[in-house]
Every structure is written in structure tokens, then in C-alpha cells.
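One structure, pasted below without further comment.
Right after this comes chain A.
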Amino acid sequence: MTVLDVRGLSKGFIMHHLRTRMGAFEDISFQLNAGEFLLLKGKNGAGKSTLLRTLYRSYLSQGGEILFHSDHGVIDLAKAADVDVSFLRRTEIGFVTQFLTARPRVTAQDLVAEPLRLAGQPAEEALRTARHWLNAFGVKEELWAAYPTTFSGGEQQKVNLARALILPQRLLLLDEPTASLDVIARAALVERLAELKAQGTAMIGVFHHPGDVAALIDREIDLTPDTAPEEDRDDVAV
Partner candidate 1 sequence: MMDPPQIVKTRPLLLARGVSKSFGAVKALRDVSATVYPGEVLGIVGESGSGKSTFLRCLNLEETPDEGSYTLDLPDVQGNLFDLDRYARRMLCATRIGIVYQNPHLGLLMKHSSSGNVAERLLVAGERRFHVLREKARGALDASEFPLERMDAPPIELSGGMQQRVQLAKAIALEPALLLLDEPTTGLDVSVQALVLDTLKKLQQERKITMVIVSHDLGVIRTLSDRVMVMKSGQVVEEGLADQVFQDPQHAYTQQLVHAKL
Partner candidate 2 sequence: MSLKSLTKDWEPMSYGFLDASAKCEIRRKTLKAIAVPGCQIPYASREVPMARGWGTGGLQISCTLINPRTTVKVIDQGADDSVNAASIRRFLSRVSGAPTTTDTLKADLIQSRHRIPEEKLREDQVLVLQVPNPEPLRPVQPNMSIARQMHADADYGRMWLQLYEQIVRSGRVMQGASYPSLVHGRFVMTPSPIPRWDVPKMHMAKHLTILSAGREKRLHAVPPYTRVEPLVFDDVPYQVEEHGQLTCTRSGAKGYFMNEIPQNDGTSTYEVSDSELGIKTIQKADGDTVELGDTWYQDGEMTQ
């Protein structure tokens, strides 16, 4: 069953202050089925993260279609209304990075449980599941009821993964989630991804060390290195 059908997708950045247009990738097409894991390969600057962000609509594409087969029918994410994209991000499309968007005075466990509660689970049950995943990713129990704003980078990352992966979604976009993760957490992550994959979640990932997830990879796309290298843009960090 197709989840994503990308047709002729192109992305470039127009930099008005330099009066230049810088291409990121041109005319990319691929299909992704439920339960499939797609690895994006390519040199630094080949546009791997750019492609993920374009699929997530953090970047606007310049051409082509991103046909997403949602529960509500097929929708072109490249042109979908903002509200629809917001809605799909809440319900069907996940984006996992190594960075946590911590919220002031929201405890780690509440943060992790939130996607479940938003999906209508009773608070108590959601909290139990949240604790399970915090434990699985190796977050110490003393920290569950603490505010992650003050956590170390590594702990924040674990909380972030627990939150991002707690609710099975139709499509998961993984932007180097394993970077700088310790062994326990990495194992938990791979295990969880495998579980989600088995449940039918389609995944597209960018990994520095694809070896971490080698067992999960079904297909690879090499973002051809013949395109001009992408400029390193500090201002667009997620």
C-alpha cells in the first residue's frame, strides 16, 4: 500500500541578498509503501535533510508533487493548505530529529505522553506508556517528573525520541536521530523503529552511520552528488 508518492520534486533556495538561486535537488521521484524503510544517502550537502524538510513542508518545493496517502485521501503536501499540513503533522506525519523542543514547566513524562493524550487516550494510561518509553530509552526515573529544559543534551534527545515515537504514525521522517546517542538508547531506538515498521509505519531516514539501522533498511536513494553542493546555512537549523 502506497503511503507516499513523490513525483519530479525539485527544491532550490533563492537568496535575494546574493541574487542567486541555489539548487538543492532536481526532479526526484520515488514511491514509499507502508512498512517500508527508505534510506537517503549522499555526500554532505547533497540535500538529504533538505528533502526531509521539503517532505515535511518546512521547506517549500519549487516543482513536483508530494502525494501523501492519508486516512482522509490523497493530498499533495507541496500544495496543501497550512491547516491541513498542521493537522497531518499532529496525526499522521512525524519528524524525528536529535533536538528536543522543550517546553517550560512541562515535565518529561507529560511531554512524552502528550501525543497520546491528544489522540484521545486517558491521561493515566498515556502516562504509563510514556514512562515505559522513557525507561526503554534509558532516561533515569528521577528525571521523569522533572522539566527537560534543564536536561543535558543526551537526556533531552532521549526524551525527544520517546515523544516522537510513542504514537505509531503513517509516515516517519528521521533526521539523524542516532547522532551522539548512547548504546542503550540506540538499541531502544532501533527496536522501536522495527516495531513501528512492523505495524506499517513508512519511514524515510538520514543517518550518519547507517550501520545502526542496517537491519531495517529496505531501499536506498542516493541523492546524486552531481548537483551543486548545498551551502551550509546556519539560519535554517531545526
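How these were chosen: all candidates are chains of the complex that A comes from, given by their letters.
One rule holds in what follows: a contact is a pair of C-beta atoms (placed from the backbone, for glycine too) under 8 Å apart; a residue touches a chain by one contact, two chains touch by 3 or more; residues count from 1.
All figures in this text were calculated on a predicted structure; none of them were measured in a lab.
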Touching chain A in this complex, which is it: 1 or 2?
1
Touching residues on chain A, where the partner in the complex is candidate 1
13-17, 53, 57-60, 70, 72-73, 75-76, 79-88, 103-106, 235-236, 238
